[in-house]
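Only one protein chain is missing; all other protein chains are in place.
As written, the chain order gives the labels A and B, with residue 1 at the start of each chain.
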Amino acid sequence: MDTKIVKKQQPKYINPYFGGILLGLLLLAAFFIAGRGLSASGAVKLLVVTVVDKVAPAHAEGNAYYSKFIPADGSSPLYNWLIFGAIGTFFGGMLSGAIFGRLKKLRVEHSPKISARTRLIAAGAGGILFGIGSQFGRGCSSGAALSGTASLSFGGLIVMALMFGIGYVFAWFFRKLWI
Amino acid sequence: MNKNYLFLAILMILLAAGLLLVPERQNYQQIKPEKLMWDITQTSRFVTVDQVAQMIIEGDPTLELIDIRPAKDFEAFSLTNAINIPLDSLMKPDYQDYLGIEDMNVVFYGNSDIKADQAWVISKRMGYNSIYVMQGGLNCWIRKIIQPVEPEESASQEEFDLYQFRKGACAFFTGTKVEAPDAGKTGIKVVKRKKGTAVAGGC
Partner (left out) sequence: MGPLIPQEIITGQWDFVIALLIGGAFGFILEASGFSSSRNIAGVFYGYNFVVLRVFFTAMIVAMVGLLYFSYFGWIDLDLVFVLPTYLNSMLFGGFLMGLGFVIGGFCPGTSYTAVAIGKIDGIVFATGFLIGVFLFAEGFPFYEDFYTANDLGNITIGEMFGISNEWIAFLFVVVAIVAFYVTWLIEKRVRKNMTEYKFE
């Protein structure tokens, strides 16, 4: 195999440590400016709250979880820092993809050992588990594990340790999905 | 490439180790000068000796009296259930537990206002809330509670009520027999204090 071809196949990712330092400085900036870290799952939560509130307002009022996030002044839950952050994340990703040449037509990425269908089922199941888990954990990997631990929260440390730990525990059972 | 990583790793460890070497941050959350200025110019930090006497008599559980005079004076005479924290020891860590208790109203007193007021400013700077100063200090206490002066006959009913209260309080604190109060007036709980009563202050 020609090494030149292998090189060409490797997409241009930035050095992970450089990316980590940038991300750390960004997190620091977020703490300095907003007093809170980065978040991804909060936006989806607010989106769900908004939709349920629109479709079935009485049901949303009666549920202690939805009603927690419906602003008392009647404004939309979508008019929130978290939503704008998530929109930014989407376009930031798109910009990077465009710059490094990864912004392409719709496709499924999967291990050669499994079909695209299997990959999509796994992705959906993983998403549902992650969705439920993030609400119990008070945030996802960015909100609880990364920002939480960086701001020295004990809860953040727990979520991070459990998330990676359980990932390793179950990795063997799902190895077909990846390798 | 590996050398660069080694350099970065050492740099990061040194930075983190630097955190261990810097002197410990102040534990006090100091308030801003503007805020302190505003608080100082308010008179709401003062409580009168009558209010303090009533709270002691009623056994108000939220009252925490702090005597800021030297220990010698404290032993000679102090108010009921007061704690002695001499002014110069106020910032000692041992005493911090007394100041920041939730739902407790700390009242400083000294011989006069001045030392107690200083204690108030220091505590305020250290970030404590719900702290007060007993106006007039113990001098005022003696003059008003222990040796109350009967008001003149032309005085208002309120002044007489206050006098009755003080007589009752005096009996409570000194153990002397109280004169039978006027008909319809019962000793201690007579005075229903209103805000801004003219007779309340005056020391």
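Points to keep in mind about this one:
Throughout what follows, a contact is a pair of C-beta atoms (placed from the backbone, for glycine too) under 8 Å apart; a residue touches a chain by one contact, two chains touch by 3 or more.
What you see is a predicted model; the values in this text were computed from it and never measured.
Subunit A residues in contact with the hidden partner, per the touch definition given at the top, are 9-11, 13-14, 16-17, 19-38, 40-41, 44-45, 47-49, 52, 63-66, 81-82, 84-97, 99-100, 102-112, 116, 119-120, 122-171, 174-175, 177-179. Although one chain is not shown, part of subunit B still touches it, namely residues 5, 9, 12-13, 15-20, 22, 24-25, 29.
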